[in-house]
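One protein chain is absent from this view; the other protein chains keep their places.
For chain A:
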Amino acid sequence: MSVLEVKKLTVGTKSQPFVKGISFEVQRGEWLAVVGQSGSGKSMAASAIGGLLKPNLSAGGMVRFNGNDILEMPSKKMREIRGKGIAYIFQDYQSSFTPFLTIGKHFDEYQRTHLSMKKSQRIENTQQALLSVGLAAELSTRYPFQLSGGQLQRAAIALALLMKPDLVIADEPTTALDSISSFRILQLLAKLKEESGCAILYITHDLRHAANYADNILVMKEGHIVEQGEQAQILACPEHTYTRSLIEAVPILKQTSNL
């Protein structure tokens, strides 16, 4: 059964569409990578799924989450889905957390909104969540500016997975990190996906990330889906010239003998 079903989704202003009728499905436990260069509309499509569009943008078409149409949902129901069903991880880890609240406060507020449990239980959950992404439990008393980029992104992942969502939308979570940190974050995401069984909609411009972890790949260009299919097939024999150029654009470290 599919967790997310997107049909003919369009996103844009009144005069200009940026996402031009895309359709795809995400199965339970699947890792789907959406690949495309900047401006291809991949992030905008992701925002539309969570209902996070800016006021001047509107979405059309159909987005079904576990069978319910999200675009036409009353806001109260939507809030519950947002809390428990769909989680996001953003690119900009620096501003993912409210600067004047401690990390722990974020976790606490989130649990208090959606679950009814004792404070001690909430604190334990928070510490457990931080430990599961390889952070020390003491970090819950720190402010966001006291953490490094990699730590913040880990905390953001812990927060996203706190309610055991069915779908995690990761919007270029590693783009702002250095290559070692981003590699670790990807590994962590893959591990947590195996443990929790959630589906991941992974948005990236970097095909290397898609190549290693994704089950399926979806290539977007200028608001259209130009190609979609299994990871191995897309990487091995891309049909569309754009996909081919994306694959060729991946930098490869070559060993040079004359160093």
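Methods note: contacts are C-beta pairs under 8 Å (C-beta built on N, C-alpha and C of every residue); 3 or more make two chains touch, one makes a residue touch a chain; residues count from 1.
Just so we're on the same page, contacts and distances are computed from a predicted model.
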item: Record-based protein name (UniProt) of the chain missing from this complex, from "Peptide/nickel transport system permease protein", "PadR family transcriptional regulator", "Thiosulfate reductase cytochrome b subunit" or "Spore germination protein KC"; value: "Peptide/nickel transport system permease protein"
item: Touch with the omitted chain, as defined above, among A:Lys42, A:Arg82 or A:Lys221; value: A:Arg82
item: Residue of A:Gly50, A:Gly104, A:Gly223 or A:Pro238 touching the missing chain in the full complex; value: A:Gly50
item: Interface with the unshown chain - residue positions in chain A; value: 50-52, 54-56, 79-84, 86-88, 90-92, 95-101, 109-110, 113-114, 143-145, 156, 159
